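Excluded from the complex is one protein chain; the other protein chains are retained at their positions.
So, subunit A:
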Amino acid sequence: MKSSPTGPALSVAMGLLFCLPALAVADELPGDSVYQVTASLTAQDGRELSSPDLRGRPAVVSMFYSNCHLMCPLIIASGKAVQKQLTASEHDALDLAVISIDPARDTPAALQDVADAHHLDSRWRLLRPLDTDVRTLAAVLDIRYRAQPDGTFNHTSVLILLDRDGRVLARSEVTGLQPDPEFVAQVKKTLVSSH
C-alpha cells in the first residue's frame, strides 16, 4: 500500500476509510460468536494460539480426550468422513479443531500421537486448553462432560459447524463412522457462501 504509485492521496483516503465506524463494526466479533471466549490453546505441534485466532474460516469443532478408545476415535473418524465428501477446494477451505477435555494428560506430544495415528492432514488442529478454560469452552459449545473415578470421562460426542466468525451453524451427534448427511450438506453450503 505504501509503495502505491498513486501516492499519499490514496493513503489518506484509505486511512479515512479505515476510520469509518461501519468497518470497525464489521470487524467486531458477533455477540453470539464462540470466539468471545479468549482461551489460550496449544496445538499438537506445540504452537500457541488464542481461540480468536481460529476466526476467518469455517470450522468443524469438537471436544475429546485422547485416552479414550471408543467415542473419541469416532469423533475423529466422523470428521474425516466429512472431509472425504468435500471437493479438493472445499477440503482446503474447512478447518477442523478438536479441543481436549483432559489437558493434564493431553500434552502436545500426546495430541500429535493421535494426529499421526489417524493420519490427520494439516487442516486439523488438536488443541490443549488451560485447565481453567475447559469448562468455559465446553459451556459455549454446549458440550457436557464429567470425569469418572476410573480416569475416563462421560462426554457429549458431537461435531459442531462454526461459520468464519465462530457462530454455531449446525450440530451433529456422533453415533457412528458416518456423519449425518444434513450436516455435510450444511458444511458444503457454508463453504460456498464464505468464498
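Here is the rule we go by: a residue touches a chain if its C-beta (ideal position, glycine included) is under 8 Å from a C-beta of that chain, and two chains touch if they have at least 3 such contacts; residues count from 1.
Here is the rule we go by: contacts and distances are computed from a predicted model.
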Tell me the UniProt protein name of the chain this structure doesn't show, selecting from "Lrp/AsnC family transcriptional regulator", "Formylglycine-generating enzyme family protein", "DNA-binding protein" or "ABC transporter permease". "Formylglycine-generating enzyme family protein"
For the chain not shown, which residue from A:S40, A:Q112 or A:T136 touches it across the whole complex? A:T136
So one chain is hidden, and I want to know which residue out of A:S40, A:Q85, A:T152 or A:Q178 touches that hidden chain in the complete assembly. A:T152
Hidden partner chain, residues of subunit A it touches: 29, 31-34, 36-37, 65, 68-72, 132, 135-136, 138-140, 144-146, 148-150, 152-158, 173-174
